[in-house]
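To start, the structure itself, in structure tokens.
Removed from the display is one protein chain of the complex; every other protein chain stays in position.
So, subunit A:
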Amino acid sequence: MLACARRAVSMASAASLDLGQLAQEAEALASAVRGALGPRGGQVLLTRPTGETLFTRDGRRVLEALSLAPPTARMMVACVSMHHSMTGDGAKTFIILLAKLLRGLQAVLDKREGSPFCEDIQRGERHQRSCHSLKQISQSIMTFQTLLLDHVMAQDLRKHFLSAFSNWEGEISRDTIESILEAYFCGRIGYSDQKLLSQLSSDFYYKCIPFKNDRNEMLNLVNEYFVELHFAVTGLPVSNSRILEGLILPRDFAVYCPAGGDIRILIVTESIHSALSAPGLEFVINAEAQYQASQIWITKRTEAIMKHLQNSNIKVLLSSVKQQEIVIYYAKINGISIVECLSSEEISLLCKITGISPFIPTWDNIHSEISETMIAKFCQPLVVGSKRFVHLGLTRTCTFQPHCVIFCGPVHGVTEQHASAFHGAFKMLQQLFKAVDLSDGCEVQSENPNNSSKAVHCSCDQQLKTCMAETEKQFIDSSWVGENPSSMTAKENTTTSVVSKEITAAKDFWKAGNPFNYEKSYKYTVQSYTNLVIQQGSVLPVGGNFEILLHYYLHSYAKQCQEPKITVVSTVIAEALLSIPKILYRTTNKNSFPQVYFKATSALRTNQQLPMSQQGLESVYCKYQLVVSVLHCLTKLLTIDLIIGIRRLPQKTEDNDSEDDL
């Protein structure tokens, strides 16, 4: 079969997938970003074909800029980009992890002897054999990801998670937000501006999102309209970066008439001055006088509209199109300011936060009342650098408080880096407030039975069920403790022993004496629902803690696991995870990797909390998502058996993802 396929595509170049080559490509990609990983990472300077330069520590940008030729390498980069655009974080860790995993799997395959993936087929071509074992590996990884990962997270890792919320209502304190953001910026921008940007972004968070109830909606809004909510000024020191109340439209007024008090603003999306003829209509001129009269009529109409706007107390017109000079002239006479050429995004942002729709001038509504207006405290020119902008302070808005960020920096490359890091930080915060449901993953898997992994599936399910039952019992109690401590006495007679055990355990944990003083700032929230693997706002201290924890528990799981394929896969993943802390602790002499690792594992063996060396928190959801994405990418890579070069663009399907065209 394969031979046929080869002959069929002999016109083009075809190559089978080689794991060693994959690993090499991933390693090459990883080596480009390795230097930028972690708080001690350096900057990467990118130059574009246009000659501009860009500073970055963003893994995605670097990988995309490499523009590597091999299709599999491009597929890896596409996976990284997908992951990054979703979570705003983790591009560098992604590729390093992927490289390690590929290398680890290659080592497993090379060993041959005793490897569970090589037993099944002893005959057949070499290529066929390796292809078969790759397929098996990828299936095992899939099984691992859908079944075991969630299980390990729920069973073992969950007890180490901290909550970013300071109370049960989900309020989040400024200190927590700042330490999460600072940890994020440590990996994304140069040393000197990390403090400044984390303060700026936490200010922005609290200014824009004063109430936690609409947090998710507001974060969506900030992420969607970030382009409109920031702008950059070059040639000034970075320390001039600041947050301004209100919105900034990056253009000058076409006409500016100062106005005080509450300013009524109208949005228009069409030209106010009408032309002689409209599309699809004919205008017949019979006499010169008629032409003159119609010109005068049009002018009078524009005058009447502007007069009507003035009578309706409209002070500012925001227009998405360029208005005629005559409109500007009458606006000036009537004391109305005009801002022209607003982008459609700006219009939609304004409409969204004020809930109004654009005004369409027709002959009918020239005399009727205008209701679709917004009110601003101020609408004035703002000079930043040497350019003039429109500064708009809206009053009647939805719960979103419009603010905008001004990024200053000596060169464009710096302001762009800051802006994209800032945007990424808000994407990351969005992830922080997400939760992972355990039941979901299981259901999806059980609906999709797979022949080869059935055995694994069953054995895992069995293990899982027993574990689940156990944890369920615990968590019913603990959720009860957390939610309603006053009712504890009522149920005491039934579950006294368990409850008291839980409480003492929790107390012991708090006594462990950690640098954060968790009793005050963070509450260790016992997860209230059994089906949540990761609760909203779960965080872990930075510095490879997540990786070390997952490594430790995967290792211990692998030891007791009966299924050899799963054991191998978990071991490979566990080993690969360690590469991240290895890089993070590569330079410091005080905290070298072996020491950190030893301390952590000995603490875990004696059931103590992990020792922490750094101040800073990261979202568990982001980390979890990262591992899932890497495993997805890996399975996708391993299921390819032949790479075919063709001479024309692949046909794109209607709803293609970015990977599809590779």
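Definition applied: a contact is a pair of C-beta atoms (placed from the backbone, for glycine too) under 8 Å apart; a residue touches a chain by one contact, two chains touch by 3 or more; residues count from 1.
As a convention for this text, contacts and distances are computed from a predicted model.
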Query raised in the report: So which of "Epoxide hydrolase", "EARP complex and GARP complex interacting protein 1", "PRELI domain containing 1a" or "Molecular chaperone MKKS" is the UniProt name of the chain that got left out?
Result: "Molecular chaperone MKKS"
Query raised in the report: Of A:G246, A:P361 or A:G413, which residue touches the hidden chain?
Result: A:G413
Query raised in the report: With respect to the chain omitted from the figure, which of A:G335, A:G385 or A:P564 is a touching residue?
Result: A:G385
Query raised in the report: Which listed residue (A:S85, A:N167 or A:S239) would be found touching the missing chain in the intact complex?
Result: A:S239
Query raised in the report: Which residue among A:V227, A:I296 or A:I360 touches the omitted chain?
Result: A:I296
Query raised in the report: If you put the missing chain back, which residues of subunit A would it touch?
Result: 32, 35-36, 40-49, 51, 53, 55, 62, 65-69, 190-192, 234-239, 274-289, 291-292, 295-296, 299-300, 303, 324-326, 328-330, 332-333, 385-386, 409-414, 587, 647-649
